[in-house]
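One chain of protein is taken out of this complex; the other chains stay put.
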Amino acid sequence: MAGDAPVIVRVQTDDFDAAAETARLTGDGDAGAIVTFTGLCRDEGGMLAALELEHYPGMAEAEITRICREAVARFSLLGIAAIHRVGKIAPGENIVLVIATAPHRHAAFDGASFVMDYLKTSAPFWKKEHFADGRTGGWVDAKESDDRAREKWA
Amino acid sequence: MAGDAPVIVRVQTDDFDAAAETARLTGDGDAGAIVTFTGLCRDEGGMLAALELEHYPGMAEAEITRICREAVARFSLLGIAAIHRVGKIAPGENIVLVIATAPHRHAAFDGASFVMDYLKTSAPFWKKEHFADGRTGGWVDAKESDDRAREKWA
Amino acid sequence: MTKLVYFAWVRERIGKGEEEIDLPASVKTGGDLLRHLKTLGDDYAHALEHENVIRIAINQEHVEHDDPIAGAREIALFPPMTGG
Partner (left out) sequence: MTKLVYFAWVRERIGKGEEEIDLPASVKTGGDLLRHLKTLGDDYAHALEHENVIRIAINQEHVEHDDPIAGAREIALFPPMTGG
């Protein structure tokens, strides 16, 4: 199961289509559960004009792939996809997509949640805020709550 | 948030479209996280021809709505959808869809997972197996693991 | 008259999906109802043989076996649920 489970990883500026990626992961009839996580750019009460996403090309893809493979092995997933956008992203737009498929629901929930918790703290992406009033905000600070979320899997 | 969060509940014979339901739930810009759970009919190694889903009309919708409202209140969800199919469902087809939207990912994961754990043990649906060799199997037994999954939220 | 509704293998074993019956005054709880129905024939006795696994809903809400049924318009009997 872990050996040949499809692992789809991409970093791209274009938007993604959760339904199309789900169709790529499923099809062999073993999957009883699909959990899809979509992370979006919030509008922060109308203050935010855009987020600018920077990444470390090469390492970003490698790190997400490593996290995904660990999730497949740990939760016996049937498949996993993780797609992260970069560049300028407007409020309401998609940022990240994670899809986990498994025979049963708890593995699929855990797989998708695990990938997000590790991706947040280990994958080399950084967010910068651009405000609606024209100001460029600072780089978004890392959250201690994200570190704690990751630690619960240790 | 809990008071006016959209709660979409349906029991239907037709298939559902996760993307269309997600679009109905989102749109106001507060959502930073969407978690979608899809439960499918497994093929059980080719042995299964179909599952037949029976429900208690009226109570099924009422019970799912009660569970969804509890999830909205408990996890401060921005919206929740739960759609359950009934009738004959072939392997690979969808059975159930749950979508939870929230400002942050852990609430969305917990909301969708909570609804599934309660739906499994409290919503009046029953599955009967029809096998590929023409035999009608028995009614699917309830799983103790589903009761334990629900108890972890108590 | 009280409306009784049955689902899944409870329905199949009793041989009908619903019926209206007169209940004796001695039937005060869901558990009393199960024991009364089992006296009505082999089909009922077979369907309700293992009382502790039968779930009861009154007016479309789950109740315990020892909850009173007074005022029930509709009482449902069914096996443990297996949806989702």
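Letters A, B and C mark the chains in the order given here, with residues in each chain numbered from 1 onward.
Methods note: a residue touches a chain if its C-beta (ideal position, glycine included) is under 8 Å from a C-beta of that chain, and two chains touch if they have at least 3 such contacts.
Predicted, not measured: the structure shown is a model, and the values here were computed from it.
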| item | value |
| --- | --- |
| Chains still shown that are in contact with the chain withheld from the display | A |
| Contact residue for the chain not shown (choose from A:Phe16, A:Phe75, A:Phe109 or A:Phe125) | A:Phe125 |
| Touch with the omitted chain, as defined above, among A:Met59, A:Ala73 or A:Ala90 | A:Met59 |
| Touch list for chain A against the chain that is not drawn | 39, 53-56, 58-60, 62-63, 84, 95-96, 116, 119-128, 138-143 |
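In this section, only the chains that are shown with their structure count from here on.
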| item | value |
| --- | --- |
| Separation of mean Cα positions, chain C and chain B [Å, integer] | 26 |
| Separation of mean Cα positions, chain B and chain A [Å, integer] | 23 |
| Where chain C touches two or more other chains at once, by residue number | 84 |
| Residues of chain B engaged with two or more neighbouring chains | 39, 116 |
